[in-house]
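For this view, one protein chain was removed and the others were kept in their places.
Chain lettering (A and B) follows the sequence in which the chains are written, and residue indices restart at 1 in each chain.
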Amino acid sequence: MSEPSLTAPHQLSYTYKRSLGPVFSKFFTALRDRKVLGMKRRDGTVLMPPKEYDPDTGESLDEMVELADAGVVTSWVWVPKPRRQQPLTQPFAYALVQLDGADTAFLHAVDAGSEDKMSTGMRVKMRWADETIGAITDFVFVPAE
Amino acid sequence: MRDVAVVGFTQSPSLRRETDRNEVEILIPVIQELRAQTGITNDEVDFVCSGSSDYLAGSSFAFISGLDAVGAWPPICESHVEMDGAWALYEAWVKIQMGYADVALVYGFGKPSMGDVPLTMALQLDPYMMMPLWPDAISVAALQARMGLDAGIYSERDMAERAVRDRGNAKSSDVAQVKGDFTVDGILADPYIANPLRKHDCAPISDGASAMIIATADVANRLQDRPAWIRGFEHICEPMDFGVRDLNASRSTEIAAEKAGVRSDKIDVAELSAPFTHQQILIERALGLDDATNINPSGGALAGNPIMAVGLSRIGEAAKRVWDGSADRAVAHATSGPCLQQNLVCLLEGN
Partner (left out) sequence: MSDDKNDPVEIFRGHVELDYQYTAGVSASRFLRAVEQGKFLGQKCPVDGRVYFPSRGSCPMHAVPFGDDSTVELPDKGTVVTYSIVRVPSENIPLELPYITVQVLIDGADTALGHVLDANLDDVRMGMRVQAKWKPKSEWTTSMANIEYFVPIDEPDADYETYKEHI
């Protein structure tokens, strides 16, 4: 074999826009106003994130309900060396969080300071960005007292 | 249903980093060797289907270069899936079942060493709720692993046992990347890389390719004394949101196995492509496997993980055990998406 392959740094970078649709539009508009909306299913349970259709039955859903800005960690992982794309520059945890009033957990970040502050079942609450724009990055969780 | 069998299979070594060759140059010898193994020429191939992801190279239409390895002039009947080659095989199998082809060439290839593949995997998540947070694939798998550990579904020792088993099995493989004799206590002493996952819990990142030929009965019987007949073939997908899935089981694998007829008789060999040890456990359980089955004789995905080819390679490794008579019934598994979101099950039989 001859010399090794030539290599060169390459960055894939692009911006894009996507329509949110009726349910996520309401969800992110409320998020900009620092409120969290879940979607009530016919059986009374609440989906967070909200969905336009019931994932089990396919029924159309439209009853959005406000959830608390705090909840319980159902699983977590510590990120000791965050990549620059990730939501916090200091070490943090990704976690599945079930908000009070919701029946499903969703993925987000917890700014806990250190790994030993994290545990399954711990309570967390939202810390809002100074300026909210209607995006999932408008907040991170922090440990609740 | 038409009788369709796996009649040829080749694969490159799984390497952490191919320093010389680009993607198509990895694929070229694999296709050459497949032609030599089967004697099948382009004239006899009715359909070509491939699996790869342009995001591994970071350039659009990167998969088109793969056709150089096949020879696409005069024009050929061809298709591509942005998925593991196992799904390309499924498309080819459907094409043959519909009567539009008798012989199909399928391949998968990838060179993830060029990028940060765990981070790239964030692009397959929900675009509004998850992807903007850029959760890497190892963190996402760790969320699932901790949930199972907390629920007592498996232990870290159970997980380590899969790594020891698969790395040991891989000693007999000439393409595996991670192989050798390890002890459970030894690897459990290693530090976490994403608590509760240690290095041995994660499949390696591998550059590589594999290729396969499937054919109807007249060609299959000509090429193989004991063709590996595809007797069941299903793939099932779960919803996108983690909160509405049962992450402590693989319901989609259970359904696919049921539809493919896996549990109707003893399984001699299973080849699984779950890329994390806890996922290996979930797939073994979903398929109903026990000590009667030789699991991952090649080492499986934990020993070599050429993304976009690893699932197709599991089907190829299972077929090899049917060809050589060491298995009458073999099951192969491929997965796609976060936390075993979508699963494919292929049942092969020697008779």
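To be clear about the criterion, a residue touches a chain if its C-beta (ideal position, glycine included) is under 8 Å from a C-beta of that chain, and two chains touch if they have at least 3 such contacts.
Note that the structure is predicted; figures quoted are calculated from it, not measured.
Q: Quick one: which shown chains sit in contact with the chain that's not drawn?
A: Per the touch rule above, the missing chain touches A, B.
Q: Among B:Thr10, B:Ser52 or B:Thr120, exactly one should touch the missing chain; which is it?
A: B:Thr120
Q: From the list B:Ile40, B:Val70 or B:Leu247, pick the residue that touches the absent chain.
A: Of the candidates B:Ile40, B:Val70 or B:Leu247, B:Val70 is in touch with the missing chain.
Q: Since one chain has been left out of the picture, which residues of chain B touch it in the full complex?
A: Considering the whole complex, chain B reaches the absent chain at 18-25, 28-29, 31-32, 42, 55, 57-59, 67-73, 111, 114-116, 119-120, 123, 127-128, 131-132.
Q: On chain A, what residues meet the omitted chain?
A: Contacting residues on chain A, toward the hidden partner: 1-20, 24-26, 28-29, 31-32, 85, 133-135.
One rule holds for everything that comes next: only the chains that are shown with their structure count from here on.
Q: When the C-alpha atoms of chain A and chain B are each averaged to a single point, how far apart are the two points in Å?
A: 30
Q: Quick check: in the complex, which residue numbers of chain B touch chain A?
A: Counting only chain B, the residues touching chain A are 19-22, 55, 58-59, 114, 116, 119, 122, 126-130, 132-136, 139-140, 142-144, 146-147, 150, 194-197, 239, 241-244.
Q: Please output the residues of chain A touching chain B within their complex, sorted ascending.
A: Going by the criterion above, the answer is residues 1-2, 4-5, 10-12, 18, 20, 24, 28, 47-49, 51, 55-56, 74-79, 83, 85-87, 94-96, 98, 104-109, 115, 120, 135-137.
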